[in-house]
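The structure that follows is given in the form of structure tokens.
As you look at this complex, bear in mind that one protein chain is not there, while each of the others sits in place.
Presenting subunit A:
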């Protein structure tokens, strides 16, 4: 198992019982795309469509890998390492 830190903000924390930061053990050799699917299945109890569409993150959600935009790290193909901090920030804010 690989230990990662997951951060949710911009309203996404409402999908994980209001928790903005979670330390989780995830399966080894997981890519970021796999992590998204794992989060959808294991952490989010309802309104899954607000987080992802299968293994693809919902449009409007910014993903950071150790505070770096995931586009610079290979997006879904990035291989998770122990201690990585993955942040999911919603850019949608209603109102």
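The criterion applied here is as follows: a contact is a pair of C-beta atoms (placed from the backbone, for glycine too) under 8 Å apart; a residue touches a chain by one contact, two chains touch by 3 or more; residues count from 1.
Keep in mind that, in the parts below, contacts and distances are computed from a predicted model.
A.B. asks: According to its UniProt entry, is the unseen chain "Cullin family profile domain-containing protein", "Transmembrane channel-like protein", "Nuclear transport factor 2" or "Cytoplasmic tRNA 2-thiolation protein 2"?
C.D. replies: "Cytoplasmic tRNA 2-thiolation protein 2"
A.B. asks: Would you write out the residues of subunit A that touch the absent chain, in ascending order?
C.D. replies: Answer for subunit A: residues 9-12, 14-15, 47, 49-50, 59-60, 62, 64, 67-69, 71-74, 89-95 touch the chain left out.
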